[in-house]
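Everything on this sheet refers to the single structure shown next.
With one protein chain removed, the remaining protein chains of the complex are shown where they sit.
And now, chain A:
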Amino acid sequence: MQFMLLFSRQGKLRLQKWYVPLSDKEKKKITRELVQTVLARKPKMCSFLEWRDLKIVYKRYASLYFCCAIEDQDNELITLEIIHRYVELLDKYFGSVCELDIIFNFEKAYFILDEFLLGGEVQETSKKNVLKAIEQADLLQEVLRRQKVAGPF
């Protein structure tokens, strides 16, 4: 996978993850072009797009578009399921996730993504394992806070 973008129906970027080194200028250009192209597509249309020499796979969940760029020989359908699995993970973590959860806790969304996809490849497909890793780190946060309250032993 080359990159993943999450944007709203209004075209506001909510999350961006780049797995290929690009300059900021290029990133902005790509984002602008893609958001425009995807938003212009009608609901019944194909979830795949040929764009430059890449394949774009996108899916809309409520008001949020999830959009992945893959290479031509990659499997489009499984990419669609990657998006779905990510949404499932978010849903499980936030408890029926909505766009606002992602806006206000985007760093969490990033953490989850990093446990699921790493360097553009699927790292872990077991939902349980991904959430375990996230919760492990989150729990640490709790523990640290409690320790601070309690003071040094």
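Quick note on the criterion: a contact is a pair of C-beta atoms (placed from the backbone, for glycine too) under 8 Å apart; a residue touches a chain by one contact, two chains touch by 3 or more; residues count from 1.
By definition in this document, contacts and distances are computed from a predicted model.
When the listed names "50S ribosomal protein L17, chloroplastic", "t-SNARE coiled-coil homology domain-containing protein", "AP-4 complex subunit epsilon" or "DNA replication complex GINS protein SLD5" are checked against UniProt, the chain not shown comes out as "AP-4 complex subunit epsilon". Residues of chain A in touch with the missing chain: 12-19, 21-24, 28, 42, 44-53, 75-78, 80-82, 85, 93-95, 101, 103-108, 110-111, 114, 118-119, 121-129, 132-144, 147, 153.
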